[in-house]
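Pasting a structure below so you can have a look.
Left out: one protein chain. Kept in place: all the others.
Moving on to chain A:
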Amino acid sequence: MPRDSLDEVTDEALLAAYARGEAAAARALSLRLVPRVLGYAARLLGDRAEAEDVAQDAMLRLWRAAPGWRAGEAQVTTWLYRVVTNLCTDRLRGRVRRRTDTLEDAPEVADAAKGVEAGLIEADRMAALDAALAELPERQRQALVLRHLEGLSNPEIAVVMDIGVEAVESLTARAKRALAALLAGRRDDLGYGDEV
């Protein structure tokens, strides 16, 4: 398959090409999907190294699913987001268990939030956002990240989270209100102080 034409090929077609033994398809799929999978996992976990492990694990499951993939049955990205959601949920539960055992090691994102000061640069605004996201209940965080940061539609999120569309709308609305409240005290820090 010529390299130039790969951009226009669907994820599903690339996955089928991978299953037929085309090495270029694996590379094209990785370049397309790994950044999305990594970004989503990082926002759910608040830890880059753990997110990288989840991204690799999710992609491994995709490679293994490729030969048996049935055309039209599921969207590749939706399937991957679902896998990442489940992998992150498992890790977060394990983290809670470890924390209750040791009662130490606050999450990395919470530390980042404490360092937020006035006149933040863009990276710090992102750190503040991530810290606030980490404060949200898990399901609200998943729904909000999928909707507003990953750009999925509500029906797609419903598939990823295995819930109804109305439940997605409710979760994202509550998450947005909670996030606004969490960030309200840092409005000046986030660079919105001069606005009316």
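Things to note:
The definition used in the following text is that a residue touches a chain if its C-beta (ideal position, glycine included) is under 8 Å from a C-beta of that chain, and two chains touch if they have at least 3 such contacts; residues count from 1.
In this section, contacts and distances are computed from a predicted model.
Among the names given as "Multiple sugar transport system substrate-binding protein", "LPXTG-site transpeptidase (Sortase) family protein", "Dihydroorotate dehydrogenase" or "Aspartyl/glutamyl-tRNA(Asn/Gln) amidotransferase subunit C", UniProt records the absent chain under the name "Dihydroorotate dehydrogenase". The residue from A:13, A:34, A:74 or A:163 that touches the chain not shown here is A:34.
From the options A:42, A:136 or A:157, the residue with contact to the unseen chain in the full assembly is A:42. Residues of chain A that touch the chain left out of view are 18-21, 23, 26-27, 29-31, 34-36, 38-39, 42, 48, 51-52, 55-56, 59-60, 63-64, 66-67, 122, 125-126, 129, 148-149, 151, 176, 179-181, 183-184, 187, 190, 192, 195.
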